[in-house]
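Left out: one protein chain. Kept in place: all the others.
Now for subunit A:
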Amino acid sequence: MPPNAPPGLRLTRLTLRDFRSYPALETGFRGRIVVVTGENGAGKTNLLEAISLLGPGRGLRGARMGELGRRAPAGPLPWAAAGRFENAYGRFDIGTGTTPAAEGCGSAERRAWRLDNIPLRSAGELAERVAAVWLTPQMDRLFQEGASGRRRFLDRLVWALEPAHAREVAAYENAMAQRNRLLAEDSRDTAWLAALEDAMARHGVAVAAARRGLAARLNAVLAAGVTGAFPAARLDLLCPLCEALGRDPALAVEERLRTALAANRARDAAAGAAAAGAHRADMALWHLPKRLPAELCSTGEQKALLVAVVLAHAALIAEARGFAPLLLLDEVAAHLDAPRRQALFAALAALPAQAFLTGTDPALFAPLSGLAEGFRARPGILVPDEEFPLPECA
């Protein structure tokens, strides 16, 4: 990491109430690297999820509000999570959880945040202060499953840097769903279809341009070797719209998509979906030393590639926001062989970011002894790991 790297954001205290498996938890973190070990089901991932929810978005499981409260016979309980953070400028508290739902408004899905106990007016205000990136076991299937998972992964990378991206994606999908409906109803209202295709073209090209921009910036970081001993990687977008944006002005690409959609109404109606558009994008991640796409790499190599992407992404966020985001690495060490694990620990020690690692086997984290603060997760509680003493100077 360059010496002028922005300082990291630090979570120094976490308080949970009725969150997933935790009835009540209050714990302090003094390490810059925090290791949480415990059996499966002990609540390790829940802990990382709670931390991820202190930033914008739906957290590392992409969960809905109703899934987050601790289960009670009458249904999920109202929950709360609060974190005390330190950054280069001082200390602040972020709280989030179930909003005391205004009756009759029907929006129990809403989540609110408070900064130093004052309601935040926008997710943008939150993004200026808190950011987290993560790697979870769910991502292991990223290269085996369908393109939609990879698109979501890609869009999350974009969104963390450009919050407006989520709105563009939603607007695109909304216009597309409306066009699908009209086509399914055999509508002949060409003016209405053209209006929806215009929205698809405008939002679709904005989405593609943002994805293209992200890929370029991420590849620049990956090529610069910020990710240390991890394999050199490159992210390629498999998307005709993105390719067209490399050759032609955005307005021309928009116009072409508009024309293509109008020309293919009958075919799209028969297929039940549009043949062209931003919803068709996919991505490939290349292991450059082996010249192999990720799906042909071993599980360990895939994990290493994802670590490289996540670290590069964290560097991009640090550059954009002026602080290094929290790194939440769920069950990552177990999938890496010893040399790569060593490389990961070395990379984490060199980064300004605070990192939270989980795993079932404490022995895997032995090399971090003296560097990291250890905890044992047991159902509902977190206890300091006596065999993993607090580092002298974290």
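In this section, a contact is a pair of C-beta atoms (placed from the backbone, for glycine too) under 8 Å apart; a residue touches a chain by one contact, two chains touch by 3 or more; residues count from 1.
Note that contacts and distances are computed from a predicted model.
UniProt records the chain missing from this view under the protein name "Recombination protein RecR", selected from "Recombination protein RecR", "Xanthine dehydrogenase molybdopterin binding subunit", "Twin-arginine translocation pathway signal protein" or "DNA-directed DNA polymerase". Of the candidate positions A:N174, A:N219, A:N264 or A:T360, contact with the unshown chain belongs to A:N174.
Which of A:I94, A:L196, A:A318 or A:A355 touches the hidden chain is settled by the complete complex: it is A:L196. Think of the hidden chain as still there; on subunit A it touches residues 102-105, 164, 167, 171, 174-175, 177-179, 181-182, 189, 191-192, 194-196, 198-199, 202-203.
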